[in-house]
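With one protein chain held back, the other chains of the complex are shown just where they sit.
Note that the chains are named A and B in the order they appear, and that numbering of residues resets to 1 at the start of each chain.
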Amino acid sequence: MASPIVARITLPERARRGEVVTIRVLVRHPMERAIDAPGLTPLPRKILHSMRVTYAGAEVFRAELSQGITANPYIEFTTLAVETGDLVFEWEEDGGATYRREARLVVT
Amino acid sequence: MIRRAAAALLLLAGVAAAADIRPSRDFLSPELRAQQDDPSRHPGWLWVEEGEALWARGARSCQSCHGGIESMAGVAARYPAVATDGALLNLEGRIERCRTEQQGEAPFGYESEPLLSLTAAIAQRSRGMPMSVATDGAAAPFLERGRAFYETRQGQLNLACGQCHDDNAGRRLRGDVISNGLGTGYPAYRLEWNTLGSLHRRLRACSLGVRATQLSLGSPEYLALELYLAARAQGLPVEAPGLRR
Partner (left out) sequence: MTTATRRAVLLLPVAASAAMAQEGDMAAAERAILAGRTPREAGIAFDMPRLSENGNSVDVAVRVDSPMTAADHVRAIHILSEKNPVPRVASFFLTPRAGRAEVATRIRLATSQQIIVLAETSAGEVHRAAREVIVVLGACVEGG
């Protein structure tokens, strides 16, 4: 069961069918790098390693992320407005936790 | 009364030449300034949203007394301020008092995530409004202490705040551009921190920078300095939540 996560998803409230809309996503996550250095307590990597976006029945965007992505990651992408519906954002975290948020796009 | 007014005038004259002091945003790179202005690209807004949720949470929520958080418009521009019992409170201190005295809850703790979030959400409601702290009356002795702290050479480098933030503002120090050292953008998201943090956290880095003793978050010295910085910023816009490098 996916948990909610603090995220800001910015997209236009409505768009015309066929219009390309820009989606901006900010997620609250420290994106912790693995620590393996002398004198420091070793820690495994704990990042959101993927973000998958589905909309109107299909995956429209997927990102595979490394620890080279900033804390509180920012991702911007585009999608064609095809029908009124929810964009579903799913993140996977190292260790297996998953998070989910939705954002509605009204298409006229 | 006349004496008090005269003293206030003197103080005002003493709070640097306001015309020389520029908003912190003027010292940001164009890229960072654009992102500070754009909530869709500003990670600080993640804390603003959490703070807005906290505002309304619980039976004795902030909202149950104050109404919607929009009622906080202008408040951050007037802080730090002296409370009825004579204590100087910044916005964080004011929230903690509400929390313990009105809501009957344990304090969040300085630099805790909920306190940062609430402070950011409340301060954001004053974004763009001119700073207008009280500097006379009960505030005057605090302002004087803050000014003394600002003007005193400190640390192994033997530097006063103004030697960087007045004499060298606009010039580069390694990769940084030195600003006029205002607190108007705090709490701010610093790229260096990878998170949102308070003005006092930033002041501790200043103290370390001149190799002086780092004072504790919420210490009387930093509170008085915060008031003096706010007085220097009088009339300049609140930028919180700021975005800093």
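One rule holds in what follows: a residue touches a chain if its C-beta (ideal position, glycine included) is under 8 Å from a C-beta of that chain, and two chains touch if they have at least 3 such contacts.
All values derive from a computational prediction rather than experimental measurement.
The hidden chain, counted over the whole complex, makes contact with A, B. Residue-wise, the contact with the chain that is not shown comes from B:Cys206, picked out of B:Cys206, B:Leu227 or B:Ala240. The chain not shown here touches chain A at positions 20-22, 33, 36-38, 55, 58-71, 73-80, 82. Annotation for chain B: contacts to the undisplayed chain at residues 29, 31-32, 173-176, 191-194, 204-206, 208-209, 211, 213, 245.
The rule is simple: only the chains that are shown with their structure count from here on.
Interface of chain B with chain A (complex): residues 39-43, 45-46, 49-50, 194-195. Across the complex, chain A meets chain B through its residues 6-8, 10, 24, 26-28, 30, 70-72, 74.
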